[in-house]
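Input: one structure, supplied below.
And then subunit A:
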Amino acid sequence: MHTEPSRPHTLTNFTASLDHLRGSVLMMSSLTQRNLKNSIRGLMDRDDDWCNNSIADDEEIDLLEMQIDREGIDVMSRFQPVASDLREVISSIKIGANIERVADQAVNIARRARKINEHPEVPELHFLDELVKMAVSMFDDAVRSFAERNAHLAVELKARDKELDRLNRELTDKMIQRMQDDSANLPTYLNLIFVSRCLERIGDHAANMAEDVVFAVRAEDIRHLGK
Partner candidate 1 sequence: MNSLTKASGNFFTQDGKGTSPLRLIRNGLLTGLCISLSLLTLLPLFSIVMLVVKNGWPLMSPALFTELPPPPGLEGGGFANAIIGTVIMVGIALLLAIPLGILAAIHITEYAPESFLSKSVRMVAKLLNGIPSIICGVFAFAAIVMTMHGFSALAGGVALSILILPTILLTSEQALLAVPGTYREASLGLGATSFQTILRVVLPDALPAIMTGVMLAVARAAGETAPVLFTALFSANWIHSIMEPTASLPVLIYNFAALPFDYQVKMAWSASLILVTVVTLTNVLAQIFFRPKHR
Partner candidate 2 sequence: MSESPTSPPMLTDDFAPGEVNFMKVEDFNFFYGKKQALHGINLTIPSRKVTAFIGPSGCGKSTLLRNFNRMNELIPGTRHEGDITIHGTSIYDPSVEVIALRRRIGMVFQKSNPFPMSIYGNIVYPLRIAGERDRDVLDGAVERCLRSAALWEEVKDRLHESALSLSGGQMQRLCIARAIASRPEILLMDEPCSALDPIATAKVEELIIELRKDFTILIVTHNMHQASRVSDLTAFFYLGSLVEYDITQKIFTNPSSQQTEDYITGRFG
């Protein structure tokens, strides 16, 4: 109903606490975006250094998830928020959990990439290009919709997730075919299937984040509709 809270609270430390919570979520999402990019780079450029960076930096993201939970509970117990404030706190906590899953998938991609890099390069690697582009843009848009309190953007994400699922299925089928035709590179094809799965999961989490944003902004629960 209202995309932006109209003015600050009379109690300034209430506004400050809410802003700090929001900041933590944004910080966590930007770190995850970076890690995801690094993992993809490590995969596409066949460079283990990027993969290792990504895996190492994941710890910071885990700590941030715990911090977000703590801050959220703190705001609820101290200020007993209602209405838009309450929805914002609850969504922030849930979005934090989703971002952490995305970060985990980035780590999984990095690990798979390292394994792929041990074997010779295959052209099928670039079958992933479209999937990668879509998953990354979905996550970026999910983060943006939270930052801008933009429910429209969030609603679109659900539709794109379906497309991502389709691309994942397509790629899996192609890889299975490849595995039958070219058994020498079977490990690589298998790992590519796993990477595709990670990207598909990232899309799911981005869609979940979108649902939480819509709840925070519009007080609508758009989960589990038309499944």
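The set was built so that all candidates are chains of the complex that A comes from, given by their letters.
In this section, contacts are C-beta pairs under 8 Å (C-beta built on N, C-alpha and C of every residue); 3 or more make two chains touch, one makes a residue touch a chain; residues count from 1.
Values in this document were obtained by computation on a predicted structure and should not be read as measured data.
Enquirer: Touching subunit A in this complex, which is it: 1 or 2?
Expert: Only one candidate touches subunit A in this complex, namely 2.
Enquirer: For the complex, give me every residue of subunit A touching candidate 2.
Expert: Result: residues 1-2, 5-11, 14, 80-87, 219 of subunit A touch candidate 2.
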